[in-house]
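What follows is a short report on a single structure.
Then we have subunit A:
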Amino acid sequence: MTSTASDPIVSVRKLHKSFDKLEVLKGIDLDVRRGEVVVVLGPSGSGKSTMLRCINFLETFQSGTITVDGRPVGYEAGDHRRPLGEARNAKVREHVGMVFQSYNLFPHRTVIENVMMGPVKVKKVARALAREKGMALLAKVGMDHKADAYPGQLSGGQQQRVAIARSLAMEPSVMLFDEVTSALDPELVGEVLKVMRGLAQEGMTMIVVTHEMGFARQVADRVVFMDGGVIVEEGAPGDIMAAPKTERFGNFLSRNLDQ
Partner candidate 1 sequence: MDVAPFISFLTRYWPVFVDGLQITAFVAVLAAPAAFIAGILLVLPAVSGWKGLAAVVRGFVELMRNTPLLVQIYLLYFGLPLLGIFWGAITCGVIAIALQHGAFLSEIVRAGIQSLSVRQWEAGQSIGMRRFAILRLVILPQALIKVTPALGNQLIVLVKDTSLVSAIGVMDLTLTGKVLIERSGMSFEVFIAVALFYLILTTSLGIAARLVETFVARRYA
Partner candidate 2 sequence: MFPVLQSNLPYLLQGAVYTVALSAFVVVFGALLGIVVGTIASAAPAPVRWLINAYVFVFRGVPVLVIMFLGFYSFPAVGLRLDAYTAVAISMVVYIGAFVTEAVRGAIAAVPKGQVEAAMSIGMRRIPMLREIIVPQALRLAVAPVLNISLMAIKQTSYASIVGAWELSFAAREVVERTLAAFEIFLGVMIIYFLICYPLSKAAALAEKRFSYVH
């Protein structure tokens, strides 16, 4: 279970995923090292969100393997692919933070209770300690002044920042961001990206599915371009976004240039 800095935290091998007859992931290989920020770009329907959801086992997959911190995701390691079962899936997910496009805050709980939910109910941390740490996380995302508000009283950008704090409260080894700014009004996108940029600078391992080209260019250590269920191109943003090797990525970039 021990891993050195060079070992990948997330390792995806030959991942295939179909919805009924429709194959959306056609053999994905991806390694993400500790502290690395990987931004996944691609047109809608390219399979990038599905890949992210597979890493957190919110989607089953037909073949291939995923490991997080050396732990298999979804199925036993080896050839027989026995499902891990609910308890072990939950255990793996403790180490993976995920932020959703639609925030998915718990509407019946206050902001601080949302953040404390994981530590208290999953990790059995004492409430006082969880609250203290939770307040610190809320301060970090600039939401400590709304600790006792309910999610319904917040703007989308504020809700999304709370959702990030809720994930961070589990002290995950990797954070997954699934188009987290897509549902936001344009003027609210900046505040969420700023929080994510701060996390990246602190050395958090992140996989970010997004349409924000600027964020990819400035924050990513590596950009992965997906199209039609495969990884078409990957590399440092300064290299491949300046000089795309494939026509598909080039077209995608020129279409999304103004962003």
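Candidates were picked such that all candidates are chains of the complex that A comes from, given by their letters.
Note that in this section contacts are C-beta pairs under 8 Å (C-beta built on N, C-alpha and C of every residue); 3 or more make two chains touch, one makes a residue touch a chain; residues count from 1.
Worth saying up front: this structure is predicted, and the values here are computed from it rather than measured.
Considering only this complex, which of 1 or 2 touches subunit A?
2
Which of the residues in subunit A end up touching candidate 2 in this complex?
56, 58, 86-87, 89-91, 93-94, 96-98, 100, 102, 104-108, 117-118, 121-123, 151-152, 163, 166-167, 169-170
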